[in-house]
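Scroll down for the structure; my scribbles are underneath it.
Excluded from the complex is one protein chain; the other protein chains are retained at their positions.
This part shows chain A:
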(Lines give C-alpha, C1' and ligand atoms only; values in the text may rest on other atoms or scores of the structure.)
Protein backbone atom coordinates (compact mmCIF):
# COMPACT_ATOMS: atom_id res chain seq x y z
CA UNK A 1 0.00 0.00 0.00
CA UNK A 2 2.80 2.41 0.75
CA UNK A 3 3.88 2.31 -2.90
CA UNK A 4 0.34 3.09 -4.00
CA UNK A 5 0.18 5.90 -1.47
CA UNK A 6 3.45 7.33 -2.77
CA UNK A 7 2.20 7.25 -6.35
CA UNK A 8 -1.09 8.83 -5.35
CA UNK A 9 0.72 11.54 -3.40
CA UNK A 10 2.97 12.45 -6.31
CA UNK A 11 0.10 12.35 -8.78
CA UNK A 12 -1.88 14.74 -6.59
CA UNK A 13 1.14 16.99 -6.06
CA UNK A 14 1.50 17.22 -9.85
CA UNK A 15 -2.20 17.93 -10.38
CA UNK A 16 -2.78 20.36 -7.52
CA UNK A 17 0.60 21.95 -8.13
CA UNK A 18 -0.26 22.58 -11.77
CA UNK A 19 -3.58 24.14 -10.80
CA UNK A 20 -2.31 26.40 -8.05
CA UNK A 21 1.34 27.09 -8.79
CA UNK A 22 0.94 28.46 -12.34
CA UNK A 23 -0.96 31.67 -11.45
CA UNK A 24 1.23 32.25 -8.40
CA UNK A 25 4.39 31.80 -10.48
CA UNK A 26 3.00 34.28 -13.02
CA UNK A 27 2.39 36.73 -10.17
CA UNK A 28 5.96 36.07 -9.01
CA UNK A 29 7.19 36.96 -12.50
CA UNK A 30 4.93 40.01 -12.51
CA UNK A 31 6.37 41.22 -9.21
CA UNK A 32 9.88 40.92 -10.67
CA UNK A 33 9.15 42.40 -14.11
CA UNK A 34 9.28 45.94 -15.37
CA UNK A 35 6.05 47.21 -16.91
CA UNK A 36 2.47 46.09 -16.39
CA UNK A 37 2.66 42.45 -17.47
CA UNK A 38 4.57 39.37 -16.31
CA UNK A 39 7.05 39.36 -19.17
CA UNK A 40 9.17 42.49 -18.67
CA UNK A 41 12.87 42.72 -17.77
CA UNK A 42 13.96 41.68 -14.28
CA UNK A 43 13.73 44.26 -11.51
CA UNK A 44 13.48 44.37 -7.72
CA UNK A 45 12.10 47.91 -7.84
CA UNK A 46 8.53 46.79 -7.15
CA UNK A 47 9.54 45.06 -3.90
CA UNK A 48 11.64 48.05 -2.85
CA UNK A 49 8.79 50.45 -3.56
CA UNK A 50 6.05 48.30 -1.98
CA UNK A 51 7.93 47.54 1.24
CA UNK A 52 9.37 51.02 1.80
CA UNK A 53 5.93 52.57 2.09
CA UNK A 54 5.79 54.15 5.58
CA UNK A 55 2.05 53.40 5.82
CA UNK A 56 2.66 49.65 5.57
CA UNK A 57 3.34 49.13 9.30
CA UNK A 58 0.02 50.65 10.37
CA UNK A 59 -1.74 48.68 7.64
CA UNK A 60 -0.18 45.43 8.89
CA UNK A 61 -1.20 46.20 12.47
CA UNK A 62 -4.81 46.94 11.43
CA UNK A 63 -4.82 43.79 9.31
CA UNK A 64 -3.65 41.59 12.20
CA UNK A 65 -6.36 42.94 14.54
CA UNK A 66 -8.99 42.67 11.80
CA UNK A 67 -8.28 39.11 10.66
CA UNK A 68 -7.56 37.62 14.10
CA UNK A 69 -10.61 39.36 15.58
CA UNK A 70 -12.85 38.18 12.76
CA UNK A 71 -11.47 34.63 12.92
CA UNK A 72 -12.02 34.44 16.69
CA UNK A 73 -15.58 35.81 16.29
CA UNK A 74 -16.39 33.35 13.51
CA UNK A 75 -14.87 30.31 15.24
CA UNK A 76 -16.44 31.04 18.64
CA UNK A 77 -19.89 31.62 17.13
CA UNK A 78 -19.52 28.51 14.97
CA UNK A 79 -18.55 26.38 17.98
CA UNK A 80 -21.55 27.66 19.95
CA UNK A 81 -23.96 27.12 17.05
CA UNK A 82 -22.55 23.73 16.04
CA UNK A 83 -22.56 22.43 19.62
CA UNK A 84 -26.18 23.42 20.20
CA UNK A 85 -27.30 22.32 16.73
CA UNK A 86 -25.58 18.98 16.61
CA UNK A 87 -24.97 17.80 20.15
CA UNK A 88 -28.07 18.99 21.98
CA UNK A 89 -31.84 18.67 21.71
CA UNK A 90 -32.41 22.36 20.94
CA UNK A 91 -35.57 22.85 18.80
CA UNK A 92 -35.60 24.04 15.14
CA UNK A 93 -32.14 22.60 14.41
CA UNK A 94 -32.62 22.50 10.65
CA UNK A 95 -33.50 26.20 10.52
CA UNK A 96 -30.53 27.18 12.71
CA UNK A 97 -28.29 25.00 10.54
CA UNK A 98 -29.39 26.86 7.41
CA UNK A 99 -29.17 30.27 9.14
CA UNK A 100 -25.56 29.54 10.15
CA UNK A 101 -24.52 29.21 6.54
CA UNK A 102 -26.65 31.97 5.01
CA UNK A 103 -23.84 34.58 5.10
CA UNK A 104 -21.91 32.22 2.80
CA UNK A 105 -24.60 32.66 0.16
CA UNK A 106 -24.89 36.45 0.25
CA UNK A 107 -22.58 38.52 -1.92
CA UNK A 108 -20.23 40.00 0.65
CA UNK A 109 -20.62 43.49 -0.72
CA UNK A 110 -24.40 43.29 -0.15
CA UNK A 111 -24.04 41.95 3.37
CA UNK A 112 -21.64 44.80 4.18
CA UNK A 113 -23.96 47.40 2.67
CA UNK A 114 -26.88 45.97 4.68
CA UNK A 115 -24.92 46.43 7.89
CA UNK A 116 -24.02 49.98 6.86
CA UNK A 117 -27.75 50.68 6.40
CA UNK A 118 -28.45 49.20 9.86
CA UNK A 119 -25.62 50.71 11.90
CA UNK A 120 -24.27 53.82 10.18
CA UNK A 121 -23.98 56.66 12.70
CA UNK A 122 -26.07 59.15 10.65
CA UNK A 123 -29.33 57.28 10.03
CA UNK A 124 -28.63 53.59 10.55
CA UNK A 125 -31.97 51.88 11.17
CA UNK A 126 -30.88 50.06 14.36
CA UNK A 127 -29.17 53.19 15.65
CA UNK A 128 -32.35 55.23 15.06
CA UNK A 129 -34.43 52.64 16.92
CA UNK A 130 -32.00 52.53 19.85
CA UNK A 131 -31.86 56.35 20.00
CA UNK A 132 -35.66 56.47 20.20
CA UNK A 133 -35.90 53.69 22.76
CA UNK A 134 -33.23 54.96 25.13
CA UNK A 135 -33.54 58.72 24.47
CA UNK A 136 -29.94 58.95 23.29
CA UNK A 137 -28.41 62.09 21.81
CA UNK A 138 -26.11 60.29 19.41
CA UNK A 139 -25.93 56.97 17.65
CA UNK A 140 -24.74 54.23 20.03
CA UNK A 141 -22.93 52.26 17.30
CA UNK A 142 -20.67 53.20 14.43
CA UNK A 143 -20.25 50.42 11.89
CA UNK A 144 -17.40 52.32 10.21
CA UNK A 145 -14.88 51.16 12.82
CA UNK A 146 -12.50 48.27 13.44
CA UNK A 147 -14.98 46.47 15.76
CA UNK A 148 -17.66 46.96 13.07
CA UNK A 149 -15.37 45.44 10.45
CA UNK A 150 -14.51 42.53 12.75
CA UNK A 151 -18.16 41.80 13.46
CA UNK A 152 -19.27 41.82 9.81
CA UNK A 153 -16.25 39.84 8.57
CA UNK A 154 -16.70 37.42 11.49
CA UNK A 155 -20.30 36.82 10.43
CA UNK A 156 -19.29 36.37 6.80
CA UNK A 157 -16.67 33.79 7.80
CA UNK A 158 -19.02 32.05 10.24
CA UNK A 159 -20.25 29.49 7.66
CA UNK A 160 -16.66 28.47 6.86
CA UNK A 161 -15.99 27.77 10.53
CA UNK A 162 -19.40 26.17 11.04
CA UNK A 163 -19.06 23.83 8.08
CA UNK A 164 -15.66 22.65 9.30
CA UNK A 165 -16.58 22.27 12.97
CA UNK A 166 -20.06 20.77 12.43
CA UNK A 167 -18.91 17.49 10.77
CA UNK A 168 -16.31 16.98 13.51
CA UNK A 169 -19.00 17.63 16.11
CA UNK A 170 -21.28 15.12 14.34
CA UNK A 171 -18.58 12.45 14.47
CA UNK A 172 -17.86 13.08 18.14
CA UNK A 173 -17.99 9.96 20.30
CA UNK A 174 -20.07 10.92 23.33
CA UNK A 175 -18.63 8.07 25.37
CA UNK A 176 -15.53 10.21 25.89
CA UNK A 177 -17.65 12.85 27.58
CA UNK A 178 -19.61 10.23 29.50
CA UNK A 179 -16.38 8.81 30.90
CA UNK A 180 -15.43 12.29 32.03
CA UNK A 181 -18.75 12.78 33.78
CA UNK A 182 -18.57 9.33 35.39
CA UNK A 183 -15.25 10.42 36.84
CA UNK A 184 -17.05 13.34 38.47
CA UNK A 185 -16.18 16.23 36.12
CA UNK A 186 -18.72 19.05 35.69
CA UNK A 187 -20.24 19.90 32.26
CA UNK A 188 -18.00 22.94 31.90
CA UNK A 189 -14.90 20.95 32.85
CA UNK A 190 -15.89 18.21 30.40
CA UNK A 191 -16.29 20.75 27.59
CA UNK A 192 -12.90 22.36 28.28
CA UNK A 193 -10.96 19.20 29.13
CA UNK A 194 -12.51 16.72 26.70
CA UNK A 195 -14.78 18.20 24.02
CA UNK A 196 -12.68 21.17 22.88
CA UNK A 197 -9.29 19.38 22.97
CA UNK A 198 -10.65 16.48 20.90
CA UNK A 199 -12.08 18.98 18.41
CA UNK A 200 -8.77 20.82 18.20
CA UNK A 201 -7.99 19.91 14.57
CA UNK A 202 -11.37 21.19 13.39
CA UNK A 203 -11.22 24.33 15.54
CA UNK A 204 -7.71 25.16 14.37
CA UNK A 205 -8.59 24.37 10.76
CA UNK A 206 -11.61 26.69 10.99
CA UNK A 207 -9.59 29.45 12.67
CA UNK A 208 -6.74 29.28 10.17
CA UNK A 209 -9.07 29.19 7.18
CA UNK A 210 -10.91 32.24 8.56
CA UNK A 211 -7.60 34.08 9.07
CA UNK A 212 -6.57 33.37 5.48
CA UNK A 213 -10.00 34.37 4.16
CA UNK A 214 -9.88 37.56 6.23
CA UNK A 215 -6.53 38.42 4.68
CA UNK A 216 -8.02 38.06 1.20
CA UNK A 217 -11.32 39.79 2.01
CA UNK A 218 -12.09 43.01 0.15
CA UNK A 219 -15.83 43.79 0.56
CA UNK A 220 -15.75 44.60 4.29
CA UNK A 221 -12.53 46.65 4.20
CA UNK A 222 -13.88 48.55 1.20
CA UNK A 223 -17.52 49.20 2.23
CA UNK A 224 -16.99 49.55 5.99
CA UNK A 225 -13.27 50.20 6.50
CA UNK A 226 -12.71 52.89 3.86
CA UNK A 227 -15.48 55.28 5.04
CA UNK A 228 -14.09 54.84 8.57
CA UNK A 229 -10.60 55.53 7.18
CA UNK A 230 -9.33 52.20 8.47
CA UNK A 231 -7.03 50.60 5.95
CA UNK A 232 -6.05 46.95 5.92
CA UNK A 233 -3.96 45.01 3.44
CA UNK A 234 -6.77 44.53 0.88
CA UNK A 235 -7.63 48.24 0.73
CA UNK A 236 -3.93 49.13 0.77
CA UNK A 237 -3.49 46.94 -2.32
CA UNK A 238 -6.60 48.48 -3.88
CA UNK A 239 -5.15 51.96 -3.40
CA UNK A 240 -1.90 50.74 -4.88
CA UNK A 241 -3.56 49.55 -8.08
CA UNK A 242 -6.21 52.24 -8.38
CA UNK A 243 -4.10 55.40 -8.00
CA UNK A 244 -3.49 56.36 -11.59
CA UNK A 245 -4.55 54.65 -14.77
CA UNK A 246 -1.66 52.20 -15.23
CA UNK A 247 -2.42 49.80 -12.38
CA UNK A 248 0.69 47.85 -11.41
CA UNK A 249 -0.44 44.42 -10.26
CA UNK A 250 3.17 43.29 -10.08
CA UNK A 251 3.74 45.69 -7.19
CA UNK A 252 0.56 44.47 -5.49
CA UNK A 253 1.78 40.89 -6.03
CA UNK A 254 5.03 41.81 -4.28
CA UNK A 255 3.00 42.60 -1.14
CA UNK A 256 0.82 39.54 -1.75
CA UNK A 257 3.92 37.33 -1.48
CA UNK A 258 4.12 38.19 2.25
CA UNK A 259 0.51 37.10 2.71
CA UNK A 260 1.33 33.88 0.93
CA UNK A 261 4.32 33.30 3.21
CA UNK A 262 2.18 33.98 6.30
CA UNK A 263 -0.40 31.47 5.11
CA UNK A 264 2.20 28.78 4.50
CA UNK A 265 3.63 29.33 8.00
CA UNK A 266 0.11 29.04 9.44
CA UNK A 267 -0.48 25.78 7.58
CA UNK A 268 2.76 24.27 8.89
CA UNK A 269 1.87 25.49 12.37
CA UNK A 270 -1.49 23.75 12.02
CA UNK A 271 0.19 20.51 10.94
CA UNK A 272 2.54 20.72 13.91
CA UNK A 273 -0.29 21.36 16.39
CA UNK A 274 -2.29 18.41 15.10
CA UNK A 275 0.66 16.12 14.43
CA UNK A 276 -0.33 13.49 17.02
CA UNK A 277 -3.29 12.46 14.87
CA UNK A 278 -4.22 9.41 16.97
CA UNK A 279 -5.33 11.66 19.81
CA UNK A 280 -8.18 13.07 17.74
CA UNK A 281 -9.62 9.79 16.50
CA UNK A 282 -13.21 9.33 17.63
CA UNK A 283 -14.56 6.78 15.16
CA UNK A 284 -12.83 3.47 15.69
CA UNK A 285 -13.73 -0.10 14.94
CA UNK A 286 -15.63 -0.56 18.21
CA UNK A 287 -18.54 1.52 16.99
CA UNK A 288 -19.46 5.03 17.99
CA UNK A 289 -22.64 6.81 18.83
CA UNK A 290 -22.91 10.57 18.62
CA UNK A 291 -25.51 10.87 21.39
CA UNK A 292 -27.72 13.89 21.85
CA UNK A 293 -27.26 15.83 25.08
CA UNK A 294 -30.51 16.87 26.77
CA UNK A 295 -30.57 20.54 27.75
CA UNK A 296 -33.49 20.25 30.21
CA UNK A 297 -34.11 23.65 31.85
CA UNK A 298 -31.52 25.43 29.69
CA UNK A 299 -33.36 24.45 26.52
CA UNK A 300 -35.75 27.40 26.26
CA UNK A 301 -33.29 30.14 27.39
CA UNK A 302 -30.65 28.84 24.96
CA UNK A 303 -33.25 28.60 22.20
CA UNK A 304 -34.22 32.23 22.81
CA UNK A 305 -30.56 33.36 22.84
CA UNK A 306 -29.88 31.48 19.62
CA UNK A 307 -33.03 32.87 18.04
CA UNK A 308 -32.22 36.48 18.93
CA UNK A 309 -28.61 36.07 17.85
CA UNK A 310 -29.62 34.56 14.52
CA UNK A 311 -32.26 37.23 13.96
CA UNK A 312 -30.06 40.23 14.67
CA UNK A 313 -26.88 38.98 13.10
CA UNK A 314 -28.12 37.18 10.03
CA UNK A 315 -31.86 37.45 9.39
CA UNK A 316 -32.03 41.24 9.79
CA UNK A 317 -29.45 42.01 7.07
CA UNK A 318 -31.32 39.66 4.74
CA UNK A 319 -34.59 41.45 5.55
CA UNK A 320 -32.83 44.72 4.67
CA UNK A 321 -31.92 43.18 1.30
CA UNK A 322 -35.52 42.19 0.62
CA UNK A 323 -36.65 45.69 1.60
CA UNK A 324 -34.01 47.35 -0.64
CA UNK A 325 -35.13 45.20 -3.58
CA UNK A 326 -38.69 46.54 -3.23
CA UNK A 327 -38.21 50.28 -2.71
CA UNK A 328 -37.44 52.50 -5.72
CA UNK A 329 -34.17 53.84 -4.25
CA UNK A 330 -32.18 53.66 -0.99
CA UNK A 331 -34.51 55.06 1.67
CA UNK A 332 -34.99 54.71 5.41
CA UNK A 333 -38.13 52.64 6.23
CA UNK A 334 -41.20 54.86 6.57
CA UNK A 335 -44.90 54.84 5.65
CA UNK A 336 -43.95 56.60 2.41
CA UNK A 337 -41.27 54.04 1.62
CA UNK A 338 -43.72 51.17 2.12
CA UNK A 339 -46.31 52.91 -0.06
CA UNK A 340 -43.73 53.16 -2.89
CA UNK A 341 -42.81 49.47 -2.84
CA UNK A 342 -43.04 47.53 -6.10
CA UNK A 343 -41.53 44.58 -7.91
CA UNK A 344 -39.91 46.82 -10.53
CA UNK A 345 -36.31 45.82 -9.72
CA UNK A 346 -37.27 42.14 -9.82
CA UNK A 347 -38.97 42.57 -13.21
CA UNK A 348 -35.93 44.48 -14.52
CA UNK A 349 -33.59 41.68 -13.46
CA UNK A 350 -35.81 38.93 -14.83
CA UNK A 351 -36.04 40.77 -18.17
CA UNK A 352 -32.30 41.30 -18.36
CA UNK A 353 -30.77 38.60 -20.60
CA UNK A 354 -27.28 39.02 -19.10
CA UNK A 355 -28.64 38.55 -15.56
CA UNK A 356 -30.41 35.38 -16.67
CA UNK A 357 -27.32 34.08 -18.46
CA UNK A 358 -25.22 34.80 -15.38
CA UNK A 359 -27.71 32.88 -13.22
CA UNK A 360 -27.39 29.91 -15.57
CA UNK A 361 -23.57 30.04 -15.73
CA UNK A 362 -23.20 30.42 -11.96
CA UNK A 363 -25.53 27.51 -11.31
CA UNK A 364 -23.49 25.36 -13.70
CA UNK A 365 -20.20 26.41 -12.11
CA UNK A 366 -21.62 25.83 -8.63
CA UNK A 367 -22.95 22.32 -9.26
CA UNK A 368 -20.39 21.02 -11.73
CA UNK A 369 -17.36 22.77 -10.21
CA UNK A 370 -18.16 21.75 -6.64
CA UNK A 371 -18.71 18.13 -7.67
CA UNK A 372 -15.33 17.90 -9.41
CA UNK A 373 -13.71 19.89 -6.63
CA UNK A 374 -15.01 17.61 -3.90
CA UNK A 375 -13.84 14.44 -5.67
CA UNK A 376 -10.34 15.92 -5.91
CA UNK A 377 -10.58 17.08 -2.27
CA UNK A 378 -11.37 13.56 -1.01
CA UNK A 379 -8.11 12.21 -2.43
CA UNK A 380 -6.05 15.21 -1.32
CA UNK A 381 -7.50 15.17 2.22
CA UNK A 382 -6.89 11.43 2.46
CA UNK A 383 -3.22 11.86 1.60
CA UNK A 384 -2.81 14.87 3.88
CA UNK A 385 -4.31 13.12 6.90
CA UNK A 386 -3.54 9.46 6.44
CA UNK A 387 -0.20 9.48 4.66
CA UNK A 388 1.39 12.35 6.59
CA UNK A 389 4.75 12.19 4.85
CA UNK A 390 6.82 15.23 3.98
CA UNK A 391 5.34 15.03 0.47
CA UNK A 392 1.84 15.14 1.98
CA UNK A 393 2.86 18.35 3.76
CA UNK A 394 3.97 19.79 0.43
CA UNK A 395 0.61 18.82 -1.05
CA UNK A 396 -1.25 20.58 1.76
CA UNK A 397 0.75 23.78 1.25
CA UNK A 398 0.23 23.63 -2.49
CA UNK A 399 -3.52 23.39 -2.04
CA UNK A 400 -3.45 26.75 -0.22
CA UNK A 401 -1.30 28.67 -2.71
CA UNK A 402 -3.92 30.43 -4.84
CA UNK A 403 -6.35 30.59 -1.93
CA UNK A 404 -3.88 32.55 0.19
CA UNK A 405 -3.29 35.29 -2.35
CA UNK A 406 -5.37 38.45 -1.90
CA UNK A 407 -8.39 38.23 -4.20
CA UNK A 408 -7.65 41.57 -5.83
CA UNK A 409 -4.42 40.12 -7.26
CA UNK A 410 -5.00 36.39 -7.82
CA UNK A 411 -7.45 36.97 -10.69
CA UNK A 412 -4.72 38.78 -12.62
CA UNK A 413 -2.35 35.85 -11.96
CA UNK A 414 -4.88 33.50 -13.51
CA UNK A 415 -5.33 35.86 -16.48
CA UNK A 416 -1.55 35.94 -17.05
CA UNK A 417 -1.59 32.14 -16.96
CA UNK A 418 -4.74 31.33 -18.95
CA UNK A 419 -3.95 33.81 -21.73
CA UNK A 420 -1.19 31.38 -22.72
CA UNK A 421 -3.67 28.50 -23.05
CA UNK A 422 -6.64 27.80 -25.36
CA UNK A 423 -8.90 27.99 -22.29
CA UNK A 424 -8.70 31.79 -22.09
CA UNK A 425 -12.11 33.51 -22.09
CA UNK A 426 -14.02 30.21 -21.82
CA UNK A 427 -16.16 28.98 -18.97
CA UNK A 428 -13.61 26.19 -18.39
CA UNK A 429 -11.03 28.77 -17.36
CA UNK A 430 -13.46 29.94 -14.67
CA UNK A 431 -14.16 26.35 -13.60
CA UNK A 432 -10.48 25.43 -13.29
CA UNK A 433 -9.63 28.73 -11.62
CA UNK A 434 -12.41 28.30 -9.06
CA UNK A 435 -11.39 24.74 -8.16
CA UNK A 436 -7.71 25.67 -7.96
CA UNK A 437 -8.35 28.66 -5.73
CA UNK A 438 -11.00 27.27 -3.41
CA UNK A 439 -9.70 23.71 -3.02
CA UNK A 440 -9.14 24.28 0.74
CA UNK A 441 -12.93 24.67 1.13
CA UNK A 442 -13.26 21.04 0.08
CA UNK A 443 -10.09 19.78 1.76
CA UNK A 444 -10.52 21.29 5.23
CA UNK A 445 -13.89 19.80 6.24
CA UNK A 446 -12.79 16.47 4.78
CA UNK A 447 -9.45 16.57 6.56
CA UNK A 448 -11.07 17.20 9.94
CA UNK A 449 -13.48 14.35 9.21
CA UNK A 450 -10.66 12.00 8.09
CA UNK A 451 -8.71 12.79 11.27
CA UNK A 452 -11.48 11.24 13.32
CA UNK A 453 -11.65 7.92 11.43
CA UNK A 454 -9.34 5.28 12.83
CA UNK A 455 -6.99 3.45 10.45
CA UNK A 456 -8.23 0.14 11.91
CA UNK A 457 -11.45 0.49 9.94
CA UNK A 458 -9.62 0.58 6.62
CA UNK A 459 -7.12 -2.04 7.69
CA UNK A 460 -9.95 -4.44 8.63
CA UNK A 461 -11.50 -3.96 5.19
CA UNK A 462 -8.16 -4.49 3.42
CA UNK A 463 -7.36 -7.58 5.51
CA UNK A 464 -10.77 -8.96 4.52
CA UNK A 465 -9.67 -8.78 0.88
CA UNK A 466 -11.28 -5.52 -0.30
CA UNK A 467 -9.28 -3.37 -2.70
CA UNK A 468 -8.11 0.11 -1.82
CA UNK A 469 -10.82 1.78 -3.91
CA UNK A 470 -13.53 -0.55 -2.54
CA UNK A 471 -12.41 0.30 0.98
CA UNK A 472 -12.57 3.99 0.17
CA UNK A 473 -16.01 3.63 -1.42
CA UNK A 474 -17.61 1.24 1.08
CA UNK A 475 -16.00 2.17 4.40
CA UNK A 476 -14.40 5.59 4.30
CA UNK A 477 -16.73 7.67 2.11
CA UNK A 478 -19.97 6.77 3.95
CA UNK A 479 -18.30 7.86 7.22
CA UNK A 480 -17.17 11.05 5.51
CA UNK A 481 -20.64 12.09 4.34
CA UNK A 482 -20.96 15.06 6.75
CA UNK A 483 -17.55 16.31 5.59
CA UNK A 484 -18.41 15.77 1.94
CA UNK A 485 -21.68 17.65 2.34
CA UNK A 486 -19.93 20.51 4.14
CA UNK A 487 -17.16 20.71 1.57
CA UNK A 488 -19.58 20.60 -1.35
CA UNK A 489 -21.76 23.30 0.20
CA UNK A 490 -18.75 25.53 0.90
CA UNK A 491 -17.46 25.11 -2.64
CA UNK A 492 -20.81 25.41 -4.43
CA UNK A 493 -21.93 28.52 -2.54
CA UNK A 494 -18.49 30.05 -3.03
CA UNK A 495 -18.56 29.35 -6.77
CA UNK A 496 -22.05 30.82 -7.08
CA UNK A 497 -20.86 34.15 -5.64
CA UNK A 498 -17.20 34.14 -6.71
CA UNK A 499 -15.92 37.57 -7.81
CA UNK A 500 -12.12 37.89 -7.64
CA UNK A 501 -11.37 35.58 -10.56
CA UNK A 502 -14.61 36.10 -12.41
CA UNK A 503 -14.20 39.84 -12.75
CA UNK A 504 -10.97 39.28 -14.68
CA UNK A 505 -11.76 36.08 -16.58
CA UNK A 506 -15.45 36.55 -17.45
CA UNK A 507 -16.23 37.58 -21.03
CA UNK A 508 -19.44 37.90 -23.08
CA UNK A 509 -21.18 34.53 -22.88
CA UNK A 510 -19.43 33.57 -19.65
CA UNK A 511 -20.93 36.24 -17.39
CA UNK A 512 -21.54 35.07 -13.83
CA UNK A 513 -23.71 36.35 -10.99
CA UNK A 514 -21.03 38.15 -8.98
CA UNK A 515 -19.84 40.09 -12.03
CA UNK A 516 -23.38 41.15 -12.84
CA UNK A 517 -23.84 42.19 -9.21
CA UNK A 518 -20.63 44.20 -9.41
CA UNK A 519 -21.99 45.95 -12.52
CA UNK A 520 -25.15 46.92 -10.66
CA UNK A 521 -23.06 48.06 -7.72
CA UNK A 522 -20.82 50.23 -9.92
CA UNK A 523 -23.93 51.82 -11.40
CA UNK A 524 -25.34 52.35 -7.89
CA UNK A 525 -28.41 50.23 -8.77
CA UNK A 526 -28.91 48.79 -5.27
CA UNK A 527 -32.50 47.67 -5.92
CA UNK A 528 -31.56 45.39 -8.81
CA UNK A 529 -28.44 44.36 -6.96
CA UNK A 530 -30.53 43.24 -3.97
CA UNK A 531 -33.06 41.42 -6.16
CA UNK A 532 -30.29 39.50 -7.94
CA UNK A 533 -28.58 38.90 -4.58
CA UNK A 534 -31.74 37.34 -3.17
CA UNK A 535 -32.01 35.12 -6.25
CA UNK A 536 -28.42 34.10 -5.59
CA UNK A 537 -29.31 33.26 -1.97
CA UNK A 538 -32.31 31.29 -3.26
CA UNK A 539 -30.18 29.21 -5.63
CA UNK A 540 -27.58 28.53 -2.94
CA UNK A 541 -30.26 27.59 -0.39
CA UNK A 542 -31.78 25.18 -2.88
CA UNK A 543 -28.36 23.61 -3.49
CA UNK A 544 -27.68 23.35 0.24
CA UNK A 545 -31.04 21.72 1.00
CA UNK A 546 -30.72 19.29 -1.93
CA UNK A 547 -27.22 18.18 -1.06
CA UNK A 548 -28.05 17.91 2.66
CA UNK A 549 -30.98 15.63 1.81
CA UNK A 550 -28.81 13.52 -0.52
CA UNK A 551 -26.18 13.39 2.25
CA UNK A 552 -28.80 12.14 4.72
CA UNK A 553 -29.66 9.29 2.33
CA UNK A 554 -26.05 8.12 2.37
CA UNK A 555 -25.37 8.72 6.06
CA UNK A 556 -24.65 5.52 8.01
CA UNK A 557 -27.19 4.51 10.62
CA UNK A 558 -26.55 5.77 14.16
CA UNK A 559 -26.67 2.35 15.73
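Odds and ends about this structure:
Everything that follows uses one rule, which is that a residue touches a chain if its C-beta (ideal position, glycine included) is under 8 Å from a C-beta of that chain, and two chains touch if they have at least 3 such contacts; residues count from 1.
Keep in mind that, in the parts below, contacts and distances are computed from a predicted model.
Hidden from the displayed complex is a chain whose UniProt protein name, among "Cytochrome c-type biogenesis protein", "Transmembrane protein", "Iron(III) transport system substrate-binding protein" or "Signal transduction histidine kinase", is "Iron(III) transport system substrate-binding protein". Touching the chain that is not shown, out of A:349, A:415, A:512 or A:543: A:415 (per the contact rule at the top).
Touching the chain that is not shown, out of A:111, A:207, A:231 or A:400: A:231 (per the contact rule at the top). Here one chain is not drawn; of A:301, A:478 or A:538, the residue touching it is A:478.
If you put the missing chain back, the residues of chain A touching it would be 35-39, 55, 58-59, 113, 116-117, 120, 122-124, 144, 222-223, 226-227, 229, 231, 238-239, 241-247, 249, 328-332, 354, 360-361, 364, 367-368, 371, 412, 415-416, 419-420, 424-428, 473-474, 478, 503-504, 507-510, 519, 521-526, 550, 553-554.
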